[in-house]
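Heads up, this is only part of the complex; the chains shown haven't been moved.
The first chain written gets the first letter, and so on, giving A, B, C and D; residue counts start at 1 in each chain.
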Amino acid sequence: MNWLIAGALIWALGWYVNVRLAALPKSRVTSLLVPVIFGVTLIIIWECVVRGLQIQQVLLPAPSVIAARFASSTSILWQDWVQTVLKGMMSGYVIGCLAAFLTALAVDRFDFLKRGLLPVGNFAAALPIIGMAPILVMWFGFDWQSKAAVVVVMIFFPILVNTVQGLAASDAMQRDLMRTYAAGYWKTLFKLRLPMALPFIFNGLKIATTLALIGAIVAEFFGSPIRGMGFRISTSVGQLALDLVWAEIVVAAITGALFYGAVALLERKWTFWHPSQRS
Amino acid sequence: MRNLFPVLTVVAAIIVLWYGAAVWLNTPWAYDKAQRAGVELSTSELIADTWSQKKPKLPAPHQVTREIWKTTVEKKITSKRSLIYHSWVTLSATLLGFALGTVLGIALAVGIVFNRTIDMSVMPWVITSQTIPILAIAPMIIVVLNAVGIQGLLPKAIISMYLSFFPVVVGMVKGLRSPDHMQLDQMRTWHASGAQTFWRLRLPSSMPYLFTSLKIAMAAAIVGAIVGELPTGAVAGLGARLLAGSYYGQTIQIWSALLVAAALAATLVAIIGLIQRIVLNRMGMAQ
Amino acid sequence: ADDLTLQLKWVTQAQFGGYYVALDKGFYEEEGLNVTIKPGGPDIAPTQVLAGGGADVTVEWMPAALAAREKGLPMVNIAQPFKSSGMMLTCRKDAGITSTDDFAGKTLGVWFFGNEFPFLSWMSKLGLSTEGGEDGVTVLKQGFNVDPLLQKQAACVSTMTYNEYWQVIDAGLTPDDLMVFKYEDQGVATLEDGLYVLEDSLADPAMEDKLVRFVRASMKGWKYAEMNPDEAADIVLENDASGAQTEEHQQRMMREISKLTSGSNGALLEADYERTVQSLLSGGSDPVITKAPEGAWTHAITDKALN
Amino acid sequence: MSNNTIISAKDLSLTFQTNDGPVHALKDVSLDIEKGEFVSFIGPSGCGKTTFLRVMADLEQPTAGSITMNGVSPEEARRARAYGYVFQAAGLYPWRTIAGNIRLPLEIMGYDKADQTERVKRVLDLVELSGFEKKFPWQLSGGMQQRASIARALAFDADILLMDEPFGALDEIVRDHLNEQLLQLWARTEKTIAFVTHSIPEAVYLSTKIVVMSPRPGRIADVIESTLPKERPLEIRDSPEFIEIAHRVREGLRAGHSDA
């Protein structure tokens, strides 16, 4: 009971502090501090609720237990991370991006493909790709190759659609300008349309980061070597090692956030000129 | 209509490729069988075999089509072997999750737009929430919810909701903020209240954004429902069909469940698109 | 009637025929019980469901139950309808496997999720590392089916006598193509499909009484299923909500299951228990359990139920 | 400051704090506008025309000095709905008909239904848009849209009309036509109008008083009282008097521009 009261108090305190901080003029410090305080409050409340209601560790471990497990299992976590993220996700991400990009160029170049492939692509994008995971595992084997394949399939359409949209983003006037210079297809592509498409492409790349991570992890549910984040998450539940499961989830969340952040950073660097990046 | 011919061409190309891939992928097993039986396969026998295996690596299109036909048209829709029955199970979870996600998403967006503290505290976490591989912990969620007595439709719907609320929040925050300064200032010159500004300006302005996000949310909701079905003990639904198919190596069954799921998703998204067209046309906001 | 929930270890299939028969034939009803049977699935840990209060009784394999007990979850075996183990490793002869000596350097498919324990003790008994390499075996987490064997991605896969083995046969491989190692024959068999509850349940006399009636009715169901396998298979099919099971497969499974249950009247044999514990304790450097558990089983229920 | 003074600014200053340092949008601006005047504000981009209008409308807070509208503060004037504001873009809501758009402020201000209908009809007449009430904005030309937006600002009883480049986006011919109409409307309704423009002919043609502003810091460079008669056919723009005033305005602008 005391724990619950403590949780409620901390919630009230955290919110109060945030209300005060938010009222200040927006600065780098406040826009970092406010969400951090909010997150920390949530974690403390989690801890309090688990203790207060005496929730079994096999159902929901307390953050402190997860943190302890995280600290003591770094070698397992690292090994799993290498398997899933470096081998499965990254290779899939790179292949998927390249494939989608090249396809987008073809689709953009040939109107016939655009009119034929995009509707079919939209249908395929609605496909719950996750359902492909067992099939791809069957096709590409147990190791990271099948995980990469799942990632490729998952990110292909979001990037394709965004890139095609981006390539169409240059307005008629700008293309006319290139025409007055008697610039050919490739010159127009590299000097005008690709730079113009970058903000859209990055949009797709950002969506693809989370999809890729989810794809790589979930694919491991359908068969894997005996390491990997998805392997650990799916098998540790059976061993009631819920603290390890949550430690993996923390790793996944951090990885996802960092990956997204890295792509966003690159976007900032390459599309500094876009109005959305300037404000 | 203009697109009909290109689309048909592409579909035809896919089917041809598909048949080819079926030959390619299923050949090893055909040879394996033939070798153990001690017979030689002619090319035509080989092709015939690869297109008619019971558990092919890649079933041929006609095998899948026949399976879909058998499990939809030829079965009573109340039958547990009817894909329509299973689609309905998935559909109900999808719709519930979609509705919950939409409501949650809009509520959060309204909070974010109207309250600075909520905006600054919650928005970064809304984004972070999507880096958690919810699909991977779906089984745990199902069990934990089960422990507190929530079972049946709701746990699946909650996973759907988790996936579908995000695009709605992002879209609606954008949408509710889409009225420009001029329009907001105009409301100020009329001395309009916050509620009046919301109902008469912000909400109508957000409609195009809402529909775009609803389409994404719907596709996400289906994925959520299907994934939520995987660990509920392969009871019912398209996810359960996928799983059961996978468990027994019934690739034909997997593919038919997949295609039906895609058709379901495409239909739902198309319905939203239709509503979007009608509503936006009426509002004079069609692009 | 008294409500009682049973959590199964796996999807609805003839492996759990006895319970479905008891339900369908009204044996539970006769005992004044209103039983709900929850099917399991690949990602459902019956132990976790029990811990969370989602079920009163669960069907579980003893290694997983004992491991959970060491984790602090007080699971107790109250009955053991399965006398012998149906686990085996099914290998392709054309992968070069004729005896356990050939395992080194090969890839073996194993089920995880708490089902890997018997395998791990076996390998440690054979002195094979599971980390791969020349004189170890490469382990892969087998998915839901026997594809790795058919696709030659693994030399051997885990199968149950009553289920996956027949999928291999159905896929076109003949018994002659295969080399099977039964855990029973290798002396590493562990107890499967027992009925488990949490300790608290036993402390409560009313609950204990319910359990007694439940076990009695369940055993009646099992014995009925042994006598009438085809009818039992039909009952299972009727209860399968996924509509994915076939009659042929379930009838065959029911017959195989009967072979495993026929030796048991429901009461756990202490010798079997000791054998299981020994096997799990001897797991080399990383044993499944580190010390012999206490109070992990009781005859209290079966004594009352069977007399 | 006479009894009839409707808008009165004294030593008004407004400084925006931006990342590149402070921007003096208005600096020591003093101006009185009498009842019934038509005052144009003209000046190069960034000289604070819009800012000045927004201060009058209580959309921006001055950092120094004082201003009264109808004798009260801009905020009170806004709450009393003492003015109508017309923006550069028509800014009609596409999801409302023309009538619905004009009714919008009336709904917000809580006029009763019958009164609303009555007023909508009257102002539609006034801007010569009768018959178009059921149309949607996108079914109308740009000039008609702008007329509807003026009607919207006229629908409620405000004595003051603040207009920020209302015709900036229209082409010259349509613009001429609307200028003519606006003058007639002003004559009929006797409102006080503050009007921002970039166009010298427009300013000269419409105003009783032309305020020439200059930038960095935004201040008033010249105030020119028009000597043109109240009755002004379009041809007046070729008259020597007109050209003379235009010339003075241009000189004022040039002076403000070159010393910036």
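As a convention for this text, a contact is a pair of C-beta atoms (placed from the backbone, for glycine too) under 8 Å apart; a residue touches a chain by one contact, two chains touch by 3 or more.
Here the structure is a predicted model, which is why all the values come from computation and not from measurement.
Engineer: With only one chain per type on show, what's the overall stoichiometry?
Structural biologist: A x1, B x1, C x1, D x2
Following the convention adopted for this analysis, only the chains that are shown with their structure count from here on.
Engineer: If you count the contact pairs for each chain pair, which pair has the most?
Structural biologist: A-B
Engineer: Please flag the chain sitting at the greatest distance from subunit C, going by CA centroids.
Structural biologist: It is D whose centre lies farthest from that of subunit C.
Engineer: Round to the nearest whole Å and give the separation of the Cα centres of subunit B and subunit C.
Structural biologist: So the centre of subunit B lies 35 Å away from the centre of subunit C.
Engineer: Could you pull out the residues of subunit C that touch at least 2 other chains?
Structural biologist: 42-43, 45, 48, 51-52, 143-144, 147, 151
Engineer: By residue number and range, which residues of subunit A touch two or more other chains?
Structural biologist: In subunit A, the residues touching two or more other chains are 59, 134, 138, 221-222, 234, 237.
Engineer: Kindly provide every pair of chains that touch.
Structural biologist: A-B, A-C, B-C, B-D
Engineer: For a test of understanding, state which residues of subunit B touch subunit A in their complex under the given definition.
Structural biologist: Touching subunit A from subunit B are residues 2-3, 5-11, 14, 25, 57-58, 116-117, 119-125, 127-128, 130-137, 139-140, 143-144, 147, 219, 222-223, 226-227, 239, 242, 246, 251, 254-255, 257-258, 261-262, 265-266, 269.
Engineer: Which residues of subunit C touch subunit A in their complex?
Structural biologist: 42-43, 45, 47-48, 51-52, 64, 67-68, 71-73, 112-116, 130, 138-144, 147-148, 151, 153
Engineer: Would you tell me which residues of subunit B are touching subunit C in their complex?
Structural biologist: 29, 33, 36, 54-55, 57, 79-82, 85-86, 138-140, 142-144, 146-148, 151, 230-236, 240-241, 243-250, 253
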